[in-house]
Every structure is written in structure tokens, then in C-alpha cells.
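Encoded as C-alpha cells, here's the structure I'll be asking about.
Shown here: the complex without one of its protein chains, the others still in place.
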Amino acid sequence: MNKLIVLSLTALLIGAAPSLALEEGARAPSFSAPRLDGPGTISLSNYRGKVVLVDFWASWCAPCLVSLPLYEELRKELPAGEFEVLAVNLDKEPGKALRFLKERGVGFPSVADPKGRIPETFGLETMPTSYLIDRNGRVRHVHTGFRRGDIDGLRDKAKALIAEKAK
Amino acid sequence: MKNREREKRARRRRARRAAAAGAGGARTLQALATSALALPGVASNAAAEGTERYVADYTYSFYSEDDIDSSKVSPGSETSRYEIHNHQFRVAAPIAARFDLGLDVAYETMSGATPWYIIPDVDGDPVQVMTGATIEEARTDASLNGTYHLETGRATGAMGISVENDYLAFNGSVSGERYFNEKNTTLNGGGGFSIDKIEPVDADTDPFRPSKENKQSFSLFSGVSQVLGRSSVINSTLNYQFSNGFLSDPYKRVLVEGAPIGDSRPDTRHQITWLTRLRQHADFMNGAFHADYRFYIDTWQINSHTIDVAWYQNLPWGLRLIPSLRYYTQSAAKFYAPWFEVAPSSGHASSDYRLSPFGALAYRVRAESNFPIRETNWKIHAGYERYTSSADLAIMKVALENPGLVSYNLFSVGVTAQF
Partner (left out) sequence: MRRPAARDRAQRARRLTALLLALAPLALGACANIKPWERDVLAREEMAFDPDPLEAARRNHVYFSKEASLPGGSAGGGGCGCN
């Protein structure tokens, strides 16, 4: 009986193991989704050859809203042909998301995935999460959560990936 | 017959004399209550959701107790009761990569008369002898809390201080939270302590008032939160507290064998609280239902039940209306009685209404308005609460209602900015 208690407590402490969270070095799952801010579809494969920051966000996620304007600044800083931000919006109703993007003057493309198929394939574990993908379509950095100072680390990593040539 | 009459009259004379003697300084139980900020649980609530934004918060509240009914008060006693003006400030900010800091300051001024002890009137019914009305007093509380965020959970630490002219307390707490099942389950736990020092005023003129006393409290808590579905979440927390030291009220007396002597309570107390809270959203109504149930028990033989329900109704233009209701019932402490004909063998006696059996009903209504101005989210709110307590509201039969039971009105207004 004591063993049972010890076992259950240990299980509790270890917690549920993450299932299919993407690991760094893995190929980014391909996806394509309708644009949030206009007609047409965007695929991740459109950006092969560039460094991409895929960011999963929603209007109800406070740190997501902090990160978006900062990603816009980052995008303006880095050379246009080399780096892009692709946002995947997970709002069930895209209205609020669109309004936020317009208010903040965010210029990078955003796609709508209200059913959450794309974050499922990425094994997303927390909101927000952004994935830095290199020119060859491999995930090189998974950034979970977002706090104001995080943009600096992301900028350095993005610059390093830009410096790498495509293979 | 005649002897009993004479005895009664003599007792009343003694009581009146004693009342006249105590017409000077009166105090509040607030002085002895550990500040809410001192209680370990509350500090980590302030840092509950983590701050990605800077938050500044101010609330003012005015608390006013009903006059005590003249039929419940000994002749010549003060009937107006307590009034408190309370100001609360809070600022919180993310200050480093994974660290949030928060500061809470509360300042309140209070004045008024409070219950002193109980005597039987001509018919043998209990009537309250009140202290004389006070001059204004002030209490200041400050607490600093920090939260460190991790992937799998977070840790919080807090320290605080509470100061009044007759009272000083230090408190500290630590707590941690761990996520499971993709943050559907959260386990948390922690502990805290409080060290209180009291130097009652007018100790030199009151023979039953100690000049300096202290008390210590230690507490532990553990809880679990579980997401039940897209629109509902439940939490259950168990809290244990141990206090020892001077636990009596130095400003209260109790009539024992005809003479009002100092309130005397045991010097240890173990307390357990079990609080369960449900939050259920109703999408079709654009509102949420809150239901809390709390069970309490302690080694002074007091047990209580509390049910608190609220409805959060979202309205157009960023408005919100929140009516709520709270029902409370408690049993008496084992050393409680309105007065003691014979001195209790335990040596412990109190006639404090807070240890008496009673029930209480409070209804509240609050209105909020949320609006953004550029990149700052503003909120203004106003609320009203009406609280009444009586022996009739208790779930069990109460033989003698304590005449000092309180009813009050509370008004509050406040503003919050998030930027």
C-alpha cells in the first residue's frame, strides 16, 4: 500500500510527458491555410529559402498581443528578402483578431486556423509559441510563451539563421 | 424573591460602574486580525495569472456598521458602531525574463465604538455594553510579492508588514504551482508564517489589559485546479493554520460570576479550511457563474459553512454587472457564553460575538466598465454590499443570540489600468 502511494506521488511529480512536441532539427510540418486578412491561401512552403518565424497566436492570449508589434519591428529591422513572419491565428471568430492586426498596423501575413489543425501537427503545448524555421524548412528554435525581453534573443537567433546559406 | 431582585440590581450597578470606567479607549478587532494580505493565500492570488503588462490598481471602500439596537444595549451605552475608510493600492510589473514583482499597500482609518462585554438586563436577557467611541485610528499594510515562471509551473514568495499604533506584524509566504495534462490540471501548495506583536493602549489604566503580548501563526495549504471543459474550471484547496501565543482580545471583557474580567482564550489554535470553487461560463448568455463552498473547523470547536454565488453578466460597451450572494453559518467556541454564572474550569471565557453561534447573509452588486484608451486598458468599478447577521440565520438552533452581532453597508469604487 505504501508502495502504491509512493508510486502515485512520483507519477504526479513527473507529470504527463509531452506527446508530439516538435524538436529542434525536425522538419517543420507543411501546412496551408486561408489568409485571415484577405482572400487566398498561404502555404509554409511559399517561404522555403527564407528564414521564417511561425507564430501561433489568438486575441484572447495577452502575451500574444504583446509579441505581435514586437515581431513587426523585428521584421522591419531584418532584410526583407531573407526573413518573414507568418502568424497563424487560432481565434474561433476571426473578427477580433483582424481588428487587433489593423489597430496595431501589423504588416506580416496571418492565416486563420479556427479549428486548430496546424498547432496540432506542431505539437503546440502552450500559447503563444513561435517556431524559427531555417531556409531548408527545419525547425531550429521553439519559443514557448512570450515576455517583453524575449525579442532580443529571437533577433540574435534569426540573424544567425539568416547568415546560414540555404543548402 | 427579594434577594434575587437585590442581587440583580447589584450586578447591574457593578456593570454600570465598569462601563463608566471603560468609557475611554475602545478598539477594533481589526487591530488583532492579521491583515488579509498577511494570509499566505492572498499574496499569491495577486500574482495569479502572471503579468505581461504593467498593472496599477486602486480601490476605495467605505464600511459602516449599523447602529446597535437600543434594546440590545445596556442603558447609557453608545449605540453607534464602527466606520472604516479603506484605500488599497496595487502595482505589478514583469521586471525580468521570467520574473514578476508586485506591491500591495492598504491604508485604512477607523473610528467608532465596539462591543466590550455582555450583561443580563432586568429580564435576564443579554445586552451589550459598548466601549466609548474612539478617536480616529489608522492601519497600514504593505506586502511585496515576486513570482518566477517556469515551463512546468511557477514559484511565488511574499513578505509583508502590518502596522497600527498598538500592533505590529510581519508575515512571509512561499508557494509553488505545477502544471499537468497540458495545463488542464494544476497542483499548488505552500506555507506561510506571521509574527504579531500587540501593545494594547491604556494597558496601565485597565487591570485586565496586558501591556505587551505576541502571537505566531504558521500555515500550510495545498490545492488542485482542474479544467472540466472549454467553459468550466474547478479548484479545491485545503488550508491548515496553527497559532500560538496571545490569542485573546485585550479590548474585550466577559462577565464571570458578576464581574467583568478580561477576555481569555486558549493559547493555541489549530484551524482547517476547505474551499472549493467552480467557474462555469454560459456562452449563450455571455456570462459566467461562480459558486464557492467553504467548510471550516478548529480546535476551539467552531465549525462553519459558507456558500458564495455570483453571476458575471457581460453587457454591451464593455460593461459588466455582477450580483452576488453569500450565506454563512458558524457554531460557537467551546469557551463562549454571553456571561458565566460560574467561573469556567478551563479558565477560558469570552463573550465576543465573533465566537458566538450565528448566521449571516450578504448580498452584493458590482458594476464595471472596461474601455481602452490607446494602448492602455482601463476599468472603473463600483460596488455595494449589505451584510446582516443574526442567530435566526444560523443552521442550528441558537438559545441566546449575542446582542453584539453586526450588520453593515459597504460601498466601494475603484480604477485599474493595464498597460
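Chains: A and B, in written order; residue numbering restarts at 1 for each.
We adopt the following convention: a contact is a pair of C-beta atoms (placed from the backbone, for glycine too) under 8 Å apart; a residue touches a chain by one contact, two chains touch by 3 or more.
For clarity, every value in this text was computed on a predicted model and none was experimentally measured.
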Chains on display which the left-out chain touches in the complete complex: A, B
Residue in contact with the excluded chain [from A:68, A:90 or A:132]: A:90
Candidate in contact with the missing chain, chosen from B:118, B:255, B:288 or B:337: B:288
Per the touch definition above, residue among A:29, A:69 or A:119 touching the missing chain: A:119
Contact set of chain A toward the excluded chain (per top definition): 1, 4-5, 7-8, 11-12, 16, 56, 58, 60-64, 90-92, 116, 119-120, 124-128, 145-147
Positions on chain B where the hidden chain makes contact: 28-30, 33-37, 39-42, 44-46, 48-50, 52, 57, 59, 61, 63, 86, 88, 90, 104, 106, 149, 154, 175, 177, 179-186, 188, 190, 221, 223-231, 233, 235, 237, 239, 241, 271, 273-275, 277, 279, 281, 283, 287-288, 294, 296, 298, 300, 302, 304, 306, 312, 314, 320, 328, 330, 333, 354-355, 360, 366, 381, 383, 387, 389, 406, 410, 412, 414
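Throughout what follows, only the chains that are shown with their structure count from here on.
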Centre-to-centre distance between chain B and chain A (centres being mean Cα positions), rounded to whole Å: 46
Parts of chain B lying in touch with chain A, wherever the complex brings them together: 52-53, 94, 96-98, 149, 151-152, 178-183, 187
Residue numbers on chain A that touch chain B, as the complex places them: 12-13, 15-16, 62-63, 66, 125-126, 144-150
